[in-house]
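Quick one: this structure, given as structure tokens, is what I'll be asking you about.
This view holds just a subset of the chains, kept in their places.
Chain naming follows the written order as A, B and C, and within any one chain the residues start at number 1.
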Amino acid sequence: MNPVKVDESALPPVPLTVEGASVLHQMFRVRWPAWKRVTPELRAELAAELQVLMDGKQSAAFSILGHKGDLMLVHFRKDFEQLGQVQTRILKSGLGEYLEPTASYLSMVELGLYESTAKAYTNLAEKGITPFSPEWNQSIAETLERQKQAMAPRLWPDIPDKKYICFYPMDRKRGEARNWYSETMAERQRMMHEHGMIGRRYADDVRQIITGSIGFDDWEWGVDLFAEDPLVFKKLIYEMRFDEVSAVYALFGTFYVGVRLHEFSSFLGV
Amino acid sequence: MNPVKVDESALPPVPLTVEGASVLHQMFRVRWPAWKRVTPELRAELAAELQVLMDGKQSAAFSILGHKGDLMLVHFRKDFEQLGQVQTRILKSGLGEYLEPTASYLSMVELGLYESTAKAYTNLAEKGITPFSPEWNQSIAETLERQKQAMAPRLWPDIPDKKYICFYPMDRKRGEARNWYSETMAERQRMMHEHGMIGRRYADDVRQIITGSIGFDDWEWGVDLFAEDPLVFKKLIYEMRFDEVSAVYALFGTFYVGVRLHEFSSFLGV
Amino acid sequence: MNPVKVDESALPPVPLTVEGASVLHQMFRVRWPAWKRVTPELRAELAAELQVLMDGKQSAAFSILGHKGDLMLVHFRKDFEQLGQVQTRILKSGLGEYLEPTASYLSMVELGLYESTAKAYTNLAEKGITPFSPEWNQSIAETLERQKQAMAPRLWPDIPDKKYICFYPMDRKRGEARNWYSETMAERQRMMHEHGMIGRRYADDVRQIITGSIGFDDWEWGVDLFAEDPLVFKKLIYEMRFDEVSAVYALFGTFYVGVRLHEFSSFLGV
């Protein structure tokens, strides 16, 4: 069978993605005046109760630098139900009463598959298979399943054990003249590739986890960076700001920088 | 009688809509410190009092993921008067004192009738009937009445009994260069049709209810999605973001994701 | 004397307006926890004290749907001094302590006189009278005085006794490419005329009062709609959104929808 000549503009414009862990960032201010009035014994007990919830590599606590909150808790879980459970347990724990939520972010670990998508869509088009036909859907589902298997370690990561975290949400611009979602797949793929090359140069010094939040929270993506030296956050993001996808299309929300707390007790003055 | 040749640009630009249930979304933060001081007996009593208000398929409660509130109550009612009544009863209930409102949304279930509108307007123009003449008004009123009858099940739905809800408000852009309300009816109809096709592909996995809020609240529409697996919220909305009407013209407000609470008591620690 | 040939672009660009009642919208949240602790006798007494302030047709109370406040009080008065007095009396009343202000809007009933302005300016120009000369000022002052007399009932209205209110503030856009204030008087007059035609079609079902707030509050105009059926708010505003002046030039603030309270006592649980 001769391959059909592919009209790229007729292919679906949506890049495939695979998702892994469900992620919740919680920012809290401690109600210090009330907390200081708790007896040292009870403080120790309440801190220990929360410490248990945070154990393992799927939750981590950070002390936020600046006034955006005192504490940031990051949870990676199997699904939203488990996120709901940990959220409720913290809220109802003895310490919960002393934590005032100031912000949060709900998302899922996401890998965007621009290169696989281009191959898969072209391949199916060459075979003359119509997008969204049962055969097409079946083939795409298989591609996604294969990618999920292959990328499982990146989809279900431990929270990196680094001293500093930098978290921020972001959007792709949909302006009147410059609109990410109106660019062709090929253009988007090219720009994302260039963007990825910068990240790779920093791979030794900073660990990056991208989470998708379309339909879950107020920005399209959440970015977590983990490093031993916070200066690399600045170097990496500044360098990226000059690549086309960021310079033209990136919109950024609030930045949170925190220092890892391996245990609450000293932070909470216990 | 020969039909008049229709000048489409002279037809009214407003698509017909039919409306059904009046809808109120209420987001609350629980005043946990005060609530925890209530005796278990009284907590149980107050939770039961609120539970009664929520019974039936016209009100539902969700536990919000993240910090935008603890509780989202969704009410579908016959009219705004009944919404006002349920709002007042909650406010004055014993539990009301422990609920701090953080957000809300007021709207009506709405079905936009682009295709019927195009037919009806063209049809009347072919008959030489002037827009907004008594005869025209009469005919349009009959069309709307017929549609309301035919679409009653979609206009007066039960709240879908799914595990997850995603609610967000949205606008159509009125920019200096790209303005939804300055597009021709035919263009808008074409884009809405393409948009609808995506929704249909997800119909098995996600139930969508569109409510209109022009004149009622700060955005033009409110969207409720209901699903067993929240990942479909992300898949659906991401795919839609690439269709023209969303890529170019959609503006989004705050997203709320919640988990259905079939009863308050356990959530409220009763 | 032959009339001078009029150069329209040399006429003053400002449409004449006449003003009537001074208007204050006040939105309050009731401090329910504290209020519920007041004895029933005192609650009744305090509600009655406020009721007196609201009597007559120049003040009205509404229960707000949603979380933007519990109560909206609307006052029409002779001047700002009287508005200040009613504001202070409410603040210092026994109930004032239980009302937390969440929003407000200060404005004056305004009628824009595009058609009279065009006639008056052209007329004076034809007579060769220079804009802003004493003769011109005198003639314009007389025109305004005549209009004020003729329009007194619309300038000094009672608050319409309808079940629902919809209040929102708005601006005319001053964008880089589309700027209302840079349009010619003739273009603005044409667009306002088209806009007015829609309002007229809804005149049986909705009563509209426009107030001007340039120099008084954060938007240029405040709009009050009064109706027995709130659906007409949506129908009217949606239809208007497609006319040129709204589609291109209207910017909208927060929408408040309320249900008329003919007496406070039951709302306040007295």
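In this section, contacts are C-beta pairs under 8 Å (C-beta built on N, C-alpha and C of every residue); 3 or more make two chains touch, one makes a residue touch a chain.
Not measured: the values here are computed from a predicted model.
Student: Assuming the complex is a homo-oligomer with 3 chains given explicitly, what is its full copy count?
Tutor: This complex, considered in full, is made up of 5 identical copies.
Please note the rule applied: only the chains that are shown with their structure count from here on.
Student: Once you draw an edge for every pair of touching chains, what topology comes out, line, ring, star, complete or other?
Tutor: Topology of the interface graph: linear, an open chain of contacts.
Student: Quick check for you: compute each chain's CA centroid and the global CA centroid, then name the chain with the smallest gap between them.
Tutor: B
Student: Counting residue numbers used by both copies over all numbers at the interface, does the chain B-chain C contact come out same (over half shared) or different (under half)?
Tutor: The interface of chain B with chain C is built from mostly unshared positions.
Student: Approximately how many whole Å separate the CA-defined centres of chain A and chain C?
Tutor: Those two chain centres are 47 Å apart.
Student: Would you kindly tell me how far, in whole Å, the mean C-alpha position of chain C lies from that of chain B?
Tutor: From the centre of chain B to the centre of chain C is 29 Å.
Student: Which positions in chain B touch two or more other chains at once?
Tutor: 176-177
Student: Taking the touch rule as given, give the residues of chain B at its contact with chain C in the complex, in rising order.
Tutor: 13-14, 17, 19, 24, 26-27, 79-81, 83-84, 87-88, 91-92, 96-97, 101-106, 108, 132, 174, 176-177, 179, 181-182, 212-218
Student: Where on chain B is chain A touching in the complex?
Tutor: 32-33, 36, 63, 65-68, 70, 163-164, 166, 175-178, 201, 225, 230-231, 233-234, 236-239, 241-242, 244, 246-248, 250, 252, 254-255, 257, 259, 267, 269
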